[in-house]
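Here the complex is missing one protein chain, while the rest keep their positions.
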């Protein structure tokens, strides 16, 4: 919805230079900016292009203070962050009205909060509880006894197994499956056949988590799988049973976490990383893309980048690659 | 459903010590056990905690025979296996009544066995055949002429392409896609364009297979893709066209099998493994996580672990890693 430049500056705590009365209606890249758009400049070299663009206002760093322009400037020490926040205010995420689409099938025992939006063909099971202002997109299936907090967003065709619990403001993208059975079997040595080990544990996802398209997160076997507050999980990530993920963890696409792995808070995991069972990644470590952590290993080192399979500190890995390259040059 | 301790002991062929008349109503981890729960102890060190827990009975190994307790003990040489079996008896998987939900769309030519459960919004195509007591979860789409055996379980939002054939007791988790087109094209060298090679073969999945959430299994190009009896496939696994998988194979999450690969019985495949086209993994081999098998290779060695890309016996791989580490220390 439209906001004045001054409103935005106040909201993101930026210093306003210039006309605060102009109306902003959206955000844009510099290249595509039109009247009403807000843009941002993280790097001084891009400032002239931003000023010359069609945008109505520019968020920039201190470096822009003395630039001669009539365009309103919002100075902020972290322009990209200020821009992200402004976008949250300017963008209206859904123009749908609260209510339950007549094609949705909601069990009579389900409890829905106020201003919930339930789209076409949604199925909501027995005793489900959904918080205020949550949006459930078309085709989602919410299993019996699931609990979904307030202001969550479910894009179409998400599946929640029975009993899964989500906090507030959780965003789940299309095709994600939450609470599926873990991969646990016991082999009967006499017959060689695998029998299913019970997968009846819980899955708890805390506030402000975002889960990517077609990601899969298994419930615990007997106990709990847990995703901590603020953690962000990309598309096609697999989280196995009993995994414990801390707060503000970032996990890029196609990474897999095996059963009972622990990932502490503030860890950053690249894409296609493999984390084996019972691994512990301690707080603040960084795992490079495609690295692999063997079973039961502990990875320790705040801010240290690990790479390769088995993962080592990146400096070691690069040295090894260099030695190898030298040996073949002889 | 509730069972007496004695019933469970008989069912799993355990030796009962203590009161067999107590009623069991569920299973649990030791930590969360409450009255009515059955727990198991695989490792003697966990026995005191199990005895002290709220559980009503404990499955344990021979090591528990002389432990002083009033709690009923079920002695079994493989406690974890006995527990898994007991769970199968105690857990009621679905409390839904047989029948077809009025929102389901079932083609008039489809044949459904007795006590089939068809949930909300399911679509069942022309001439589909579904066996007795099979459950089709909400939102599943079963393509024309598909054949599904008895006592199968389809979690919500599974897709079966036309003509796919499943045996009995097959479990398919949400989002899985069975029978999609393989990735086959022919390049026209004159234009550089790719033309689709026909993908009209079949997909056969035998009895007791379990398929994880968002896994994808392609039909044959002209012939058959086959998954053998008892094989277990984890989330996000990709199985290409014409692949042949034997019996009692275990494939962990995010592994991919390219076209025409053969995986013989009793093979164990870790997570994120890549198996290229026309590879043969012979019976009983073990592929470590993230390993890669290049095109047309044969992997042989019952019980031998292979690792790395290209995969070698793990001893070789570890030696190579050690040599590399030593060279960089100089």
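A and B are the chain letters, set down in written order, and residue numbers restart from 1 in every chain.
Heads up, the rule we're going with is that a contact is a pair of C-beta atoms (placed from the backbone, for glycine too) under 8 Å apart; a residue touches a chain by one contact, two chains touch by 3 or more.
Nothing here was measured: the structure is a model prediction, and the numbers come from that model.
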item	value
Full-complex contact with the absent chain, from A:7, A:151 or A:210	A:210
Residue ranges of chain B at the interface with the undisplayed chain	105, 121, 123, 139, 141, 143, 157, 159, 161, 175, 177, 180-181, 183, 185-189, 192-198, 200-201, 214, 216, 218, 222-223, 236, 238, 240, 254, 256, 258, 272, 274, 276, 290, 292, 294, 309-310, 316, 319-320, 323-324, 327
Where the missing chain touches chain A, by residue	27-29, 31-32, 78, 80-81, 83-85, 87-88, 91, 103, 119-121, 137-139, 155-157, 173-175, 208, 210, 212-214, 230, 232, 234-236, 248, 250, 252-254, 266, 271-272, 289-290, 308, 321, 324-325, 327-328
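Methods note: only the chains that are shown with their structure count from here on.
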item	value
Distance from the mean Cα position of chain B to that of chain A, given in whole angstrom	28
